[in-house]
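Removed: one protein chain of the complex. Kept in place: all other protein chains.
For chain A:
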Amino acid sequence: MSALSTNVFAQARMKWLLVVPLLAFFVVFFVIPVGLLFATSLNPQAIGQVAVTADLTLDNYLRFFSRSNYLLAAGRSVILGVIVAAITVVVAYPMAYVIAKTEHPGRNTFLLILVLAAMQLDMVIRLYGMMVILGDEGLINQMLRGLGLIGAESSVQLMYNFMGVVMGLVQFALPFMILTLVGVIRGIDPSLEEAARSLGASRRRAFLRVTLPMSMPGILSGSLLVFALSISSYIVPALMGGFRVGVLPIHIFQQVAEGARFQFGATIAVILFVLSALAVAIYLRLGRRHSGGLA
């Protein structure tokens, strides 16, 4: 009896060992770097200096909040994240719904592979693909010229602007949103919709009153994921915006890679981090409301 109970306790203790590798990885590659980032942001500006010093100041933050172009960049990042998340939800939901309601295993797998296939290529390659379509000499502009809708020498600006960045990010974020939503929609008991129907709700009403509200946890967590991916993306604003859309990651890159101003770059990064954390806080608040008072 005592041998057995010791064993059970030993097993319970052993279970914690399973998280050690991940925990170690997390500490070394996330907690420490982010901590150093915070520390660096509090160091006075010193061009070319990477090392953290004990000399602490809030100068970098004062500089950030006193310059309108940085505040505008922060606002632009948030608006970008919100718009991308909103568009992605609207585009992804129908697809996710179809996948979730497809019971035939072969067809279901096929649809999921289609979604995942979009993630198989590196973002840079996918963005160059989009340029072929959206560029000044791209397919759409050629088509418009061919149809005589615009002059032979002119073109419609489809990229190297805010909309170009939005489109790039939406196509980047779609698979994440779809996969999140599929999981949640699949978890909704089909008899709930049937109950709503037999209580007098049309197909549309049953969707609006039962399926959609019950999808809210997925819509919220998917949006949060897409928001975080969007505001932290550097490559999409760089390629699709051609450095003309000044969001926070572009400023970080310019400070660090072009100006070697690590301290101010770190400050912008911390502010980006705080924006993401704020989004998580808002999400938790909304999530609590949608789970019926108890998160």
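Please note the rule applied: a contact is a pair of C-beta atoms (placed from the backbone, for glycine too) under 8 Å apart; a residue touches a chain by one contact, two chains touch by 3 or more; residues count from 1.
Please note the rule applied: contacts and distances are computed from a predicted model.
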| task | Out of "Aspartate carbamoyltransferase", "Xanthine dehydrogenase family protein subunit M", "NitT/TauT family transport system permease protein" or "Polyamine ABC transporter ATP-binding protein", flag the one the UniProt entry gives for the chain missing from this complex. | result | "Polyamine ABC transporter ATP-binding protein"
| field | Identified contact with the non-displayed chain, of A:Arg186, A:Arg209 or A:Arg244 | value | A:Arg209
| task | Specify the residue from the set A:Ile133, A:Ala201 or A:Leu286 that touches the hidden chain. | result | A:Ala201
| query | Which parts of chain A are in contact with the chain that was left out? | reply | 189, 191-192, 194-203, 205, 209-210, 213-214, 216, 290-294
